[in-house]
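One structure is given below, represented as C-alpha cells, and several questions about it will come after.
Note that one protein chain is taken out, while the other chains of the complex remain in position.
On to chain A.
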Amino acid sequence: MGAREVVLRLEGITKRFGKLTANDDVGFALHRGEVLALLGENGAGKTTLMNILFGHYTADAGTVEVFGQALPPGAPGAALAAGVGMVHQHFTLAGNMTVLENILLGTRPLLAPGLGRAAARARVEQLSRDFGLAVHPDAKVKTLSVGERQRVEILKALYRDARILILDEPTAVLTPQESDALFETLKKAVAQGLSIIFISHKLHEVTAVSDRVIVLRHGRVVGEVATDQTDRHRIAEMMVGAEVALPHPALGTPGAALMELRDVSTPPEGNRTGLRRVTLSLKAGQITGLAGVSGNGQGALADLVSGLIAPDSGELRVAGQTVAGWSPRAALAAGVGRIPEDRHATGSIADFTLTENAVLEGYARPPFSRAGWMDWTRARAHAEGIIEKYDVRCPGPEARIRLLSGGNMQKLILGRALEAGPKIILANQPVRGLDIGALTYVQECLIAARDAGAAVLLISEDLDEIRALSDVIHVMSEGRLSPEFPRGSKTPAELGQWMAGQGFSDAA
C-alpha cells in the first residue's frame, strides 16, 4: 500500500470553539482508490475536521493538501475545484427545488445565458446508471425519501467530477436496504479510482466497507489500523478507551400500575396511524418495550403518553385515577419524563442555550422560577449539574444547543427528563443515531431509573435493543397493540410475525 498515490493529506489540524478543543493536531493521509473510515464517538471532532477540510470552518492551525496542492483555508470553492465532494450529515439541498436544479447549482458561471438542462439531465441519468443512484431528476427534493436525498448529494459531487468523496455518517438516516445500496455505490466508485472517507460510528459497517480505520477521540487521532488486521472489538476499545459491554439487566420487580390505557382509540392524523382500542399498563419498576415497524401507531401512543393528544375514546388512568383534561402540562404534573423521538424538532430549541433548554419543562415551577420571575442562577446551576453528571460535551451552559452533536444533545434531554424525578418515562427511540459510548450510557440510565421505581416505556425499531432491555414486550401493528409478552418468551421471528400484523384478534 505504501507506494500508492496520496490524494489527500491533513497535517497538524487544530480547531477550538471557545473552551472546547474540537481538533487537536490531527493528521492523516488518504490514498487513491481507498475507503478510509474515520471513527469516533459523538463530539470526537470528526464533523469539525471534515468541515475544515472542506473550507466551511477555518482551522486555527494546520494544512490541507489535495493532490499535492495546499488548499487555501476557509474557501469551500477551492476544495470543490480540487475534486473533493462532501455529503454532509445534514444535507445541503433546497427542498422546493428539483433534483436537477440542486445538482446544477453552482456548476455554471452565474452570468451564463442558460442552464443547459437537457445536457445536464443526460449526464445525471448517465451517472445514476453508472453508480447505481436511482433518482428522478425532475422530482422536487422535498418529496424524496432521506435515502433518495442522499443519492442527490452524491450525484452532486460526482457531477462536479469529484475524485475524493467524503460521507459524514451516511447511514445514520438510512434503512438497512438503503445502506446496502449505498455500499454498492461506494464499491463502484472505488473501482473507478475514487477515494472515499467514510465517517461513522457503526462498527459493522466500518469493518464491511473500509480498507483502513482511523480513530479519533477527544479531538485527537488515537489509532490507525488496516481493517483486515483488526476486529470490531479492538476498534470499539480504541473509540471509547475501554471494552464495551452490552447491557444484560436482570428482570425488574414490577410494582403498581402507574399509567393504564383501557380500550383507548385516537383518530388518525394525516397519514399517521391512530390507536385502535389499545390496552396497556405501565408498571413501576418495569421497562415496557414497544416493538414495531415505524409508523404503526407508535407516534400516537408516544404523543398520548406525553400529553400531546388525549384519548378519543376509552379510558386513561394515571396513578389509579381516571384522567380528564389530559394535556402536556398535566402529563408533566403527573410525573411523565419525556425523551422525544426527534431531539431537534420537539426535544430542544436550537437557538436556546443549554441552560434554557435544561429548564424547558420545569421553568414554570420552583426552584427555576418564583412568583413569575426566572431564577437564572439556579437554572444555570441545574444545567451545569446535568452537564457534569451526564457528561455532556459542550463549550458551557451558555452555548446554544445547536452547536452540540446529536449524542450530547440527547444526553442533555435525558438529564432534563431524569433529573425531574419522573414516575413514568417515555423513551422514544432514545439511542437513535448515538455512538456506542452514549448509547450504552443512555440505556444504563433507563435501567437505573427503572430500578429506582419508574415505569419506562421504551419505543424502538431496534428489536435487539427491545429484547435486551425490556421486562415485557408489546408489538404494535396498524394502531393495534399485542398482548404483553415477558422477556425471552418470543423469538425475534415470532415478534416479527406480530409486527407484520399476524395474531391480532380483530383482523383488519
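In this section, contacts are C-beta pairs under 8 Å (C-beta built on N, C-alpha and C of every residue); 3 or more make two chains touch, one makes a residue touch a chain; residues count from 1.
Note that in this section contacts and distances are computed from a predicted model.
Trainee: Mind telling me which option in "Acyl-protein synthetase LuxE domain-containing protein", "Nucleoside ABC transporter membrane protein", "Energy-coupling factor transport system substrate-specific component" or "Thiazole synthase" is what UniProt lists for the chain we can't see?
Mentor: Answer from the record: the omitted chain is "Nucleoside ABC transporter membrane protein".
Trainee: Among A:M50, A:V66 or A:L80, which one is in touch with the chain left out?
Mentor: A:L80
Trainee: Given that one chain is not shown, which residue among A:G114, A:G325 or A:G372 touches it?
Mentor: Residue touching the absent chain, from the options given: A:G114.
Trainee: Decide which residue listed in A:E101, A:E178 or A:D435 touches the omitted chain of the complex.
Mentor: A:E101
Trainee: Using the touch definition from the top, which of A:Q69, A:T92, A:Q126 or A:T377 touches the missing chain?
Mentor: A:T92
Trainee: Spell out, residue by residue, where the missing chain touches chain A.
Mentor: These residues touch the chain not displayed: 54, 56-58, 75-78, 80-81, 86, 88, 90, 92-97, 101-102, 104-115, 402-403.
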